[in-house]
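Encoded as structure tokens, here's the structure I'll be asking about.
Selected chains only, in their assembly positions.
Note that the chains are named A, B and C in the order they appear, and that numbering of residues resets to 1 at the start of each chain.
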Amino acid sequence: MSKYQHIQQAAYEANMQLPKLGLVLFTFGNVSAADRDLGVFAIKPSGVPYEDLTPGKMVIVDFDGNTVEGKLRPSSDTLTHAVLYKHWEKIGGIVHTHSTYGTAWAQSQRDIPIFGTTHADHLTVDIPCAPPMNDEMIKGNYEYQTGFQIMECLEQKGLSYEEVEMILVGNHAPFTWGKTPEKAVYNSAVLETVAQMAYLTEQIRKDVPKLQDSLIRKHYERKHGPHSYYGQ
Amino acid sequence: MSKYQHIQQAAYEANMQLPKLGLVLFTFGNVSAADRDLGVFAIKPSGVPYEDLTPGKMVIVDFDGNTVEGKLRPSSDTLTHAVLYKHWEKIGGIVHTHSTYGTAWAQSQRDIPIFGTTHADHLTVDIPCAPPMNDEMIKGNYEYQTGFQIMECLEQKGLSYEEVEMILVGNHAPFTWGKTPEKAVYNSAVLETVAQMAYLTEQIRKDVPKLQDSLIRKHYERKHGPHSYYGQ
Amino acid sequence: MSKYQHIQQAAYEANMQLPKLGLVLFTFGNVSAADRDLGVFAIKPSGVPYEDLTPGKMVIVDFDGNTVEGKLRPSSDTLTHAVLYKHWEKIGGIVHTHSTYGTAWAQSQRDIPIFGTTHADHLTVDIPCAPPMNDEMIKGNYEYQTGFQIMECLEQKGLSYEEVEMILVGNHAPFTWGKTPEKAVYNSAVLETVAQMAYLTEQIRKDVPKLQDSLIRKHYERKHGPHSYYGQ
């Protein structure tokens, strides 16, 4: 029995949530689950349909992107996951999808404006959209550079990956993360619904103002921080 | 056996309708069921996934917001429910959701205009959108104030909670109510479909006029009032 | 055993198609099935949820709108059905829904423009939208007048009910019909999908031209008329 079985199981279960939540068509998405002590993560094999997945098919990769165990080729986005795990020490799961509304915002190269409490329940700022990479980065080690593009975007905006657990990569699609793979999947679903609501909001009213600061703080702090009172 | 079992059962069943009707993602919604004689209501526990709910997990709260029975923490929106039950003597159920189209209108801070008979079958006026609260109200007892914001909005527009059983809270999302929790859930689904139709109507024709008064009265009175002839 | 059992069964089965095809929320729709020899039709009882329907609950009504058999009150739209059956001798089924996109066009008081072959496979003209009725008609025998409003709209546009089996009633919603109740339900689903496509088409291109006449004729005649070659 593999010593990685627990993260294979976690990665498997989290991957299977994506089609169930309507976040992927065919194989357009992937989830990974990390074990920080072992210094590795389990990730979906590339191009394998969700209905053919099993926990044992999850590929074990280290934080430099080397395959440690597994017969299948890992997701083509593996290096992006590796870079983020390597630099962000407190995350345990990463999700990438091409969910419809999130991808439409990414293709528009716009941050998703904070228009309501559904958004503020999860983060206090616009959902950031990293600019498309330059030609050199794309032609080089593309997936590796995607990880750095994500980190640099947060950094330039002064955002912490522990507070902002989601991003759009311009022209591409959403990435989300969290302390666990379940939380990262949760964040992908939140991003998609917030993306749809923001799209509809602008259609209904062109000049809609952003949420006032007091309401942002109130809703965020209901769910997060020292005085939160949401949940059990 | 708890003497509150009947409202726990009613609250449970009504809560379980929300995901079935496509009105909630994860735990973004809650229903309560009141017993007027006992002076309490049963409400969903905070942050508990719908698939983990049981009637016994519903928390019993009085109309001042004090927990009377139950081991779990009640919904974070409990004080809003309490305020409305306390002041509106004829309601027996309240629902709060972040349903997609209703929330988009709330984020736009616009009333939903009355454009057709689907709307007029249920109310004779635009679905009101309460303005976002001021900073002081938000920073104070937020959920308590949300209840007063709802009541004040109806009052300022000269509307009766017995005739208008739904509202949007600006920047936030819909609240609905009714004589029973089932009716309140029904109203949440009606609000969502009317919100979608109104959105599409304005997209199809920018300068669309509102419904003429005679048609509003006709459809409303078919279903409501002394000469109604809809239903059995 | 009722001598009306065959139309009760037909009306029941056709009614049950509406929720299955996503054309109704709750009880917002109804189907009737006529027997021309007996001079009656079976129609959904008013306000009864689809899951509670049985063939025996279908109410038998004559073409003047009098209930002939049945303990329940027939649909509130019964007189509209009666008028159409009385004047249009070749129809055997009628459907009324508040389907989302069809209703949005009706609320916009616009005909649905013929933009493509999906539309032309079923009719050669825009789907007509009857203007809202005047106050007198609405305050009078409303549902009866709705039937006349539908007939008058077709007449004024020079359309035959045998070729155009669907209409929008302005500010209200779609009505469809056909030789059988199944065909009428089919037409309701066609109207809804054509309504959605036309809406999207105008969003994608504001100045989109209507379909050229040769293509309209070609597609319509593939499916209809003496030289049709669609189907078995």
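What we mean here is this: contacts are C-beta pairs under 8 Å (C-beta built on N, C-alpha and C of every residue); 3 or more make two chains touch, one makes a residue touch a chain.
From a predicted model like this one, the values you see are computed outputs, not experimental measurements.
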{"item": "Homomeric complex, total chain copies (3 given)", "value": "4"}
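What we mean here is this: only the chains that are shown with their structure count from here on.
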{"item": "Chain-level touch network, classified as line, ring, star, complete or other", "value": "line"}
{"item": "Angle (degrees, nearest 5) of the CA superposition of chain B onto chain C", "value": "90"}
{"item": "Gap in Å, rounded to a whole number, between the CA centres of chain C and chain B", "value": "33"}
{"item": "Chain A-chain C separation of Cα centroids, rounded to whole Å", "value": "46"}
{"item": "Multi-chain contact sites of chain C, meaning residues that touch two or more partners", "value": "none"}
{"item": "Residues of chain B that touch chain A when the two form their complex", "value": "25-26, 28, 45-48, 72-73, 76, 98, 100-101, 103-110, 132-133, 135, 138-139, 142, 171-173, 199, 202-203"}
{"item": "Residues of chain A defined as touching chain B within the complex", "value": "115-118, 186, 189-190, 193, 196-198, 200-201, 203-205, 208-209, 211-212, 214-215, 218, 222, 229-232"}
